[in-house]
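The complex appears here minus one protein chain, its other protein chains still in place.
Here the chain labels run A, B, C, D and E in written order, and each chain numbers its own residues starting at 1.
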């Protein structure tokens, strides 16, 4: 179990590193700004390569053609995204496409994107999706293939494959080339270093033993 | 032929009315702003309904579940989009999802979106896609299922199903809830009222007879 | 206990209603746009009153002059904010000032602001503050009077009064007139309607009994 | 004829290179950011010189004092613009001024600016101007000296000197320091490499011979 | 003299009312949003008319065709601007064109635009122009016909006709449809109600008699 949960953390870290380590740009101020991911300098968003070297291959990627490994965690999900590393032409474009694969009863756990709204379309299976607004109301819906749903910017949401049997697949658009993702439970219980137990005990109204158990189960 | 082309114009007008008649908003300034499409007032973007009446159904739509009618025009394509009428929760979210269906040899003709970048993913078939930058270079690529491509904001681009036999399907994300679309040939030759012949003759270096013929063929 | 926790929920709802029910505007496009909170129409941000009726009183408020009731919840904290209802001139200004009061061992629990960065200054007491980034690293610091700290936009953070004896006070600036707030535990466990147990069990790797207990303790 | 048209292409390339090769910035985040056009690095917008070296000359240019060569193409027009190369202080300012000169019957052909709205004022002669919206309606007007006209962002438009005898002059403001320009016919028929004939034939409902003829006439 | 200065105040008020009473919008979110200046509601920016009633005349104005009255004040200048009242199609376009006329030795006095950068081009005469940056350095230049100059957003600047004999004319573009203008001396000394003498005496290091004299001379 420990190992599996460690894998969960690993997958989440991979996910968030993919999301969080790219450095996108604001509104495009020229036709495009092919990301220069080899550049050793850092800025708000990524630098560009010399525009004279722009090539069609900078604008295309196959990263979404295959599902990720949904067995890496007990949650049974994988998320793959376009980003400025696998799709350098995405830099400054204000868009990400994401592919979500879910095993039977797989879950993309509670999370939020600090820098993007999201529209998801269910391509296969049945998805229970929902978000909680800042007045603490849940908006939830069951999606069948072809159905779309909106997750407003910065709000906690989830996608759950209710099917006992088959997998589910969804495709999402997010309006930032670096939306970021923060998984509520993982951020609370497995950050490095740890959030003080006192803060977690009070925030969730749980005991110190609960904190230790949840942290361990989440691979922290 | 006339009739078919008239249908082309009709489809394009429907498409652009869908795109052009909605009135979205800038960055969300509250959790969401469910579009009030019954409201008789107009603004930059759409007004909201009373947030107390927000419901889960405002955030979901099945509009992309079925292909449009690709037989409506000789070009053999259809585009369906989420917008604030079929998906009121999209208002202020800065995102559109679009479904593109193409018959064998079907084409989404040269067009541009004045208010959005686009990332498209090929779901079925083989797509030849491309855009022209402001230095007049074409960036083109052949997409197979799972491949994605970036169309930078405001630049002329196309999607073409090279397959002789089967249909092709693509899903696109655009970073505006009202990207708009302008079809280069249709805007030039079939606007109401018409652009003066002299302007078209000079712009395209063609004769007045050419102008009349193209206009007629495009259903204008 | 139930009652107290119900109060917690009530306070949080009040807080989030204050934050979530106002309707601010983007960058000011005239000198000011005094919020018209009596206006029955809704938009992205709030409508303005007739600018001819603008008065100095629209630009001032005493709402931050007194602490809120820190006894309303077992967490021992209160947050008061300027908003377009108590300070109509704030509309379109892209700023909120907030006053945070904490009893001994009081905590502003884990939460995030979907629409604002925050800079807080400790005015009294000793505060342990921190945020978790999207790569799951915690950045934490101990603040003494006069010390400031930055909470980046949309990321989970907390403020904790470590003092056994006295209260603590902080003043925060947030760069939106409607930053919004989502409390991680409250949103997960006490939304209306509830997030399905299966989603919570998997997200937090806890049992159904844990879910019920935490929900009850948080007043849900 | 070939040569002349080649000149047209050359002029258009020069124009678009001027527009497309500069790298402007978003809203100014300091007083100014004098463009460092010698800097070998690339970003969304241009880097700045050391602000200590800012000089009054960085904020002034004579580039608009003389008309361009309207004889370079058979269309009889020239466009000159301020940009961050000839006016480095323009960087981050979100503005371009342009001077348009038109011979008798001269035409600025159908084109769009992917990153700017434009307001033009007729200084001399009589100008027929117009744009097509995304619902395919043409808005056209005849301008006499002192008359102004608005071209909305990203939409196809033209300026035509109806006078048989004399030249016309207009001055335009555009709200980006790098508005970009895409000439509809030139982008469609003379890009490098060429857009596949099949795409052009279908887009414009013309024959392959038409495609070749138009391409040749436009200098492609 | 009193009367003349009163006229100065009147002209400035007219100018600022024109600038300050319009209600523009952010980035266009549809093709255009013709300002509805008859609409009794107020928002950040102006509401639109029904887009079905958009007409070419909404996009054109002759307001800049004639100079304003430069004799209205002892400063010998007039400024005329496009705005959403005289050019409703300007709404949401993020642009203003302005015409500046200066008598011999006429001056557009020290002022700043809170919401726009400005590029001016000298069309006639010789203009001494300049702005002061936030480090208190003056950037000044002498413009002859055809010369352009940049005034960065929000900084104090002036335009002065050095010619003893003839008038000067300039055309400016500003990147907001409602840039606003605040004249430094007029705002300081003739506001209604008056800024307390103590504040003015200290700010300018002058006596109370100086304050009264300057206020009277400026028509306050």
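Observations, loosely collected:
We adopt the following convention: a contact is a pair of C-beta atoms (placed from the backbone, for glycine too) under 8 Å apart; a residue touches a chain by one contact, two chains touch by 3 or more.
Values in this document were obtained by computation on a predicted structure and should not be read as measured data.
Just so you know, the chain we are not showing touches A, C, D, E across the whole complex. In the full complex, chain E touches the hidden chain at residues 5, 9, 12-13, 16-17, 19-21, 74-75, 105, 107, 109-110, 112-115, 128, 130, 132-138, 140, 152-156, 158, 160, 180-196, 198-200, 202-206, 210, 213-214, 217-218. Listed for chain A, the residues touching the missing chain in the whole complex are 20-26, 41-45, 114-115, 176, 178, 180. Where chain C meets the omitted chain, the residues involved are 28, 31-32, 54-57, 59-66, 82, 87, 89-90, 93-97, 117-119, 121, 123, 130-131, 133-135, 137, 139-141, 143-150, 152-153, 155, 171-175.
In the analysis below, only the chains that are shown with their structure count from here on.
When the partners of chain A are compared with those of chain E, the chains appearing in both lists are B, C, D. Greatest centre-to-centre distance from chain C is found for D, with centres as Cα means. The chain with its CA mean position farthest from that of chain E is A. Averaging Cα coordinates per chain places chain B and chain E 40 Å apart. Chain B and chain D, compared by their mean Cα positions, are separated by 25 Å. Multi-chain contact residues, meaning those touching two or more other chains, occur in chain E at positions 25-26, 28, 31, 41, 43, 45. Chain-to-chain contact here is organised irregularly, matching neither a line nor a ring nor a star, and falling short of all pairs touching.
Interchain contacts (touch definition given at top) occur between A-B, A-C, A-D, B-C, B-D, B-E, C-E, D-E.
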